[in-house]
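Just one protein chain is left out here, and the rest sit where they should.
So, subunit A:
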Amino acid sequence: MGEAIVITSGKGGVGKTTTSANVGTALALQGKKVCLVDTDIGLRNLDVVMGLENRIIYDLVDVLEGRCKVHQALVKDKRFEDMLYLLPAAQTSDKTAVTPEQMKELISNLKQDYDYIIIDCPAGIEHGYRNAVAGADRAIVVTTPEVSAVRDADRIIGLLEKEENVESPKLIINRIRNQMMKNGDMLDVDEIATHLSIDLIGIVADDDEVIRASNHGEPIALNPNSKAAIAYRNIARRILGESIPLQPLEDEAPGVFSKLKKFFGVK
């Protein structure tokens, strides 16, 4: 039986969809069978980032309202033999069309057939958030090194800690800019991790390649030469239980990340 991981943040635009696409891709590259579920009803875009928009026939709401079977709505990613699928969000429906109970049942069905279900959560803490979290076993909170994003991450972590079925959440700090951090114009990684006091599972640099790749419908994780790709692949391996210290950014900013090792439990 597989595991469901919700990718959430509170604040919008911090990289939930990008993270979902890339972590899902990286897990598939590790040989895991992955299903991406977009729960951002009305504002779907995981399909676009994955380059799968043109193949959509049915969506999440069609499945929940019985207009089709789950397997009919799943879009297969041709780049991976039979390892990566996407269940797209509905673009037109009202987000109250879905209930947490329905989501729970759907996710638990998907867990029969997949190793990992990656759930892309909408922004906010209302209805959409509750639907996204309903079927999850684990949670990853994404933040950027901005005060407002960290504040919202803190709020979300507080809510996640109340969910009995969800393991204590892990943290990804996205869009790190070394120069700004060094100058003290941005919260540093250490500061954020201490403040939120949950385990850090990865840091991703702010990289134009990420945007370019998303615009081409080719998640950056597929490109082995990019630093961001290595960061996402490392996150996938940490999800699988490997203990990997932070590498990609260390050479660029000696000192800044030295204290970080303790968050990974690495000596």
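Operating definition for what follows: a residue touches a chain if its C-beta (ideal position, glycine included) is under 8 Å from a C-beta of that chain, and two chains touch if they have at least 3 such contacts; residues count from 1.
Just so it is clear, contacts and distances are computed from a predicted model.
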item: Undisplayed chain, where the name is taken from the UniProt record, one of "NitT/TauT family transport system ATP-binding protein", "cytochrome-c oxidase", "[NiFe] hydrogenase nickel incorporation-associated protein HypB" or "Probable septum site-determining protein MinC"; value: "Probable septum site-determining protein MinC"
item: Option touching the unshown chain, where A:K78, A:H195 or A:H216 are the choices; value: A:H195
item: Selected from A:E53, A:D154 or A:D190 as touching the chain missing from the view; value: A:D154
item: Full-complex contact with the absent chain, from A:G184, A:P224 or A:G241; value: A:G184
item: Residues belonging to subunit A that touch the chain removed from view; value: 151-152, 154-155, 157-158, 161, 184, 195-197
